[in-house]
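Removed from the display is one protein chain of the complex; every other protein chain stays in position.
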Amino acid sequence: MTLSERMYLPAIAQGLGITLKHFFKKKATINYPEETRQRSDVWRGLHVLKRDENGAERCTACGLCAVACPAEAITMTAGERKKGEEHLYREEKYAVTYEINMLRCIFCGLCEEACPKAAIFLQDDKLAPARYERDEFIYGKDRLVEPLKTTETK
Amino acid sequence: MATDNKTADTDQLQEFRDNRDLKLQDKKNENLTTLNLGPTHPATHGIFQNILQMDGEVIMDAVPTIGYIHRAFEKIAERRPFYQITPLTDRMNYCSSPINNMGYHMTVEKLLGITIPKRAQYIRVIMMELARISDHLICNSILGVDSGAFTGFLYVMQEREHIYDIYEEVCGARLTTNMGRIGGMERDLSPKALHLIGEFLKRFPKVWAEFEKMLTRNRIFIDRTVGVGAISAERALSYGFTGPNLRATGIDYDVRVMNPYSSYDDFEFEIPVGSKGDTYDRYLVRNEEVWQSLKIIEQAYKNLPEGSYHADAPHYYLPPKQEVYTSMEALIYHFKIVMGEIDAPKGEVYHSVEGGNGELGFYLVSDGGRTPYRLHFRRPCFIYYQAYTEMIVGGQLADAILTLSSLNVIAGELDA
Amino acid sequence: MAEAPEGYSGAGFFATSFEKVIGLARANSLWPLPFATSCCGIEFMATMGATYDISRFGSERPSFSPRQADILLVMGTIAKKMGPVVKQVYEQMAEPKWVVAVGACATSGGIFDTYSVLQGIDRVVPVDVYVPGCPPRPEQILDGLMRVQDLAKNESLRRRHSPEYQALLASYNIK
Amino acid sequence: MTESLFFFFASLTLLCAIMVVISKNPVYSVIFLILTFFSISAHYILLNAQFLAAVNIIVYAGAIMVLFLFVLMFINTGKNVESTLKKNVLAKIAGTVAGGLLFIVVVAALKDVALGHPDPATYDSQVGMVENLGKVLFTKYMLPFQLVAVLFLVSMVGAVMIGKRETGEQNF
Amino acid sequence: MELTNENVLGKLIAQFGEENIFDAYDPDGIMTFTTNRENIIALIQYLYDDKDLQVQFLTTMAGIHFPDHKGRELCMMYQLHSLRHNYRLRIKVFVPIADPVLPTLTNIYATANWMEREAYDFYGFIFTGHPNLIRILNIEEMEYHPMLKQYPLEDQTREDKIDTYFGR
């Protein structure tokens, strides 16, 4: 240590100078509920089950996402499409139930990657919210499927 | 390395240890108090417990207990297809998950015999060095927090946010990155990511220099760290130290140089070494490594070669989505890969990378099946944490805490 | 004593009862006990950091002593070895206390469906708010905190003495 | 007013002093001892000796008793010693004898004491103030004062020596 | 002497004999061979002391369970590293699961302490001479050694799991 370092004070004064400089600096804080930080386009947020351009569900219940999920958070049951449901489901098979346990989900994005139909998608603009009850985290089709784009909302 | 301070008095330490043994043997000695440090003590950032025998403020003995967040990585790995193990490695050393990801991928690539293109290798290097920076940054700033200087921590945490922004742009997550795939990266660096890296290279040196200015030559900090938790080079080797903690004792072992991987031999950088292996040396070595990492990133960023970001290995690397919809062959590969029906060749490989804390090794045994037969992680934290007792005995409680934070023990890596 | 916070904006505020005032006080002064075991703890550091700044909610004073803490933020994997410790910490906390399980591991075990990991801390302590994510973004952690604030604001002062609450604790074998 | 205060503080002093002796927990004893010092300081104030009062508190209550408490906390014994003492008949006899002797000495000393009555004409109420105290110390009692200072110095050096020897180094 | 796999192997066989150094092969650039538990400590000590080799760094130890290899179900892998020559080698020792006893390495490498405890915890290896052979990661009350292949991974207390669609 040099003499000035031995004296404690110069280094302390330097430190105080740095902190004082920051005292007057612009603050880095983002006021979260009012402002949100910009997320990347590829951010892996809350899942959505996509519809195709005609509004039919893309999912064909092949089960690849469930297999790819390391957390085993996805369950589904497949069903055969009946006649007259072509506008609802794109393929001949569809998922009757489709559940993701958001508590187990680790948002790794492997399901999105595994999906051969580009049906499941992790949105960048939505996050899974905090809730009070454990049951509320089983996201069924009602909460996962993209809302239908009706003509009114266009 | 500047270590112009008083030398650690080994004779004195030895004398202390002899005295201690006498005191500890004397069970009737009522002056010793037992102090239970952890598992929820603020300084045990992860979770580990130490039962200390104290003589006043001086630690006479410590019995470490670990396993409080044992998660059975190695067992899980035996039940998962290769590509699903990447999310596990994220959670091992979560301060620098990309290094773990890449290390694992390289191990599997070694097993499968895939060579990946230069561009992907360079991207990996950038990401790994960013991860190293974020790892060292947390370690050194936490050292400040534990010694009472909280503010520097928040200054550098802001920079870590910027590193996370880059991660986010590359892979879509902040901490548990799940970055890269077997055979390359999952996507190329976007223009925005490149821009962010460029910005980071410009801004970070200033912040880091400021952080160093606040602590490095402050006498209070020097007094607190010099000679604290020192370990000799021989003992460190015997304890299997690697990484910054070994280099602080003066041994320049670095996997990036000894066994270069992912084109590390293309880059110019130095291995900083300390001399006494104490907390201050570890701090300085990490600080210097951050500068070296910056140097590496700069070189990789400037010389980023053109080319593909993944290997041409259709058996192992998922085909692009567009092809899956159109080409039957791609669809079949896609299904096979996702279902984990790709049989890996028989064999065993060991691959190690220089993780944030040292040699992070993956020992992979494959019996030709779809999952690893055995995947053993050489977790540097687990290996060097056992020296903790030896390092803190004879010091004070405050020393023990600084030693712990300067060792950068990551609970996820410790307990696996 | 806690005076009615004069000047607190909002019409009709002064009509609110004493309970509301205390609720507000509690909500704005939730001192967390960061029980950080793994990755989520690192994200909590980011939450404490300048960019997200948990102090805006009056919660930047981490009380590592359970006696002084108001919310137990369990962040990270809780192994079976750790379960009793969580419970003990919860027991040591003074009422009123809330528990937030942050992240996949604490809420449900996440990917670690293994012999050594507790499948959610609600097996050992009652959890008030679950925050999903692995790890959750700091925004989500703040979200969880705000949920606790909502709970605290609307909680009756007598809730902690109510038979329901006692029964809840008894079901977890606490005290 | 002064008189009643005096009686109040006198009885408080005695009470606290008795509590020091009969408290089972040594920490309580220390706290009562501190209270005793306080009430003695109150006596000083009644005598208009503010300096002495303050010094009494600073030195005894503020420093010496802190060290007492410090040591007690470190040793943290209390019960064991007490119980063994109580059972020992010899200790009881010794205590009785010693107490009786002390009592005799006190009686003997106080037997012929005549209470002084200050002459109001010459009595200086400011005698206890700092200035007067300082002047007296540095003029009339110069030699004793200096002797005490030297004694103090010697004991300090001694304390340092003892403190150093404990670490095992042979410095002298 | 330049350290090549042939050189080193030759040297070791010359020292310990063919019957004790066998099954040598090179799966990934790291020479791997098998020895038996009687010779493992002497072998590692020899590697440590030899002037030419100076293999003085224990990289890692890992147990492996092969339930199908009758009589040699458990394998202990020692990976060593000569930092001076940057030469790695891997030594395996097979023991039957009924008698999983190995000598301890803690007298040569301090780091072997916890590695051996981990191996005991995971596989049930018994290391004779180990100073403190107790479980390290799992709770002391655990009754089995979880990494053995016959034990399940899953936590049996999980309730929300539905096995349809999970091929595992």
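Letters are used for the chains, namely A, B, C, D and E, taken in the order the chains are written, and counting of residues starts over at 1 for each.
The definition used in the following text is that a residue touches a chain if its C-beta (ideal position, glycine included) is under 8 Å from a C-beta of that chain, and two chains touch if they have at least 3 such contacts.
Everything that follows uses one rule, which is that contacts and distances are computed from a predicted model.
**Q** Name the absent chain as its UniProt record does, using one of the following: "Heme exporter protein C", "ABC transporter ATP-binding protein", "NADH-quinone oxidoreductase subunit H" or "Peptide/nickel transport system permease protein".
**A** "NADH-quinone oxidoreductase subunit H"
**Q** Of the chains that are displayed, which are in contact with the missing one across the whole complex?
**A** Its contacts among the visible chains are A, B, C, D.
**Q** Which residue, B:73, B:221 or B:280, contacts the hidden chain when the whole complex is considered?
**A** B:221
**Q** Among B:65, B:275, B:308 or B:396, single out the residue that touches the unshown chain.
**A** B:396
**Q** Which parts of subunit B face the unshown chain closely enough to count as touching?
**A** Residues 33-36, 41-43, 57, 144-151, 154-155, 158, 214-215, 218, 220-221, 223-224, 396-399, 401 of subunit B touch the chain absent from view.
**Q** Residues on subunit C that touch the omitted chain in the whole complex?
**A** Looking at subunit C, the ones touching the missing chain are residues 1-3, 5, 7-9, 21-22, 24-29, 49-50, 53, 55-58, 60-61, 63-65, 67-68, 70, 94-96, 157, 160.
**Q** List the residues of subunit A that touch the chain left out of this view.
**A** 12, 15-16, 18-20, 22-23, 25-29, 31
Throughout what follows, only the chains that are shown with their structure count from here on.
**Q** Closest chain to the overall C-alpha centroid, by per-chain C-alpha centroid: which is it?
**A** B
**Q** What chain is the most remote from subunit E, judged by the mean position of CA atoms in each chain?
**A** Following the centroid criterion, the farthest chain would be D.
**Q** Take the average of all CA coordinates in subunit B, do the same for subunit D, and state the distance between these two points in whole angstrom.
**A** 61
**Q** Cα centroid separation between subunit A and subunit E, in whole Å?
**A** Comparing mean C-alpha positions, subunit E is 42 Å from subunit A.
**Q** Just how far, in Å, is the C-alpha centre of subunit B from the one of subunit A?
**A** 27
**Q** On subunit C, where are the residues touching two or more other chains?
**A** 50-51, 81, 108-109, 111, 113-117, 134, 137
**Q** Using the touch rule from the top of the page, what residues of subunit D touch 2 or more other chains?
**A** none
**Q** Taking the touch rule as given, give the residues of subunit A at its contact with subunit C in the complex, in rising order.
**A** Result: residues 27-33, 36-37, 70-72, 101-108, 127-134, 137 of subunit A touch subunit C.
**Q** Going by the contact rule at the top, pick out the subunit C residues touching subunit E in the complex.
**A** Those residues of subunit C that touch subunit E are 80-81, 108-109, 113-117, 119, 123.
**Q** Going by the contact rule at the top, pick out the subunit B residues touching subunit C in the complex.
**A** 39-42, 45-47, 67-72, 75-76, 87-88, 90-91, 94-95, 138, 154-155, 157-158, 160-161, 164, 174-176, 411-412, 415
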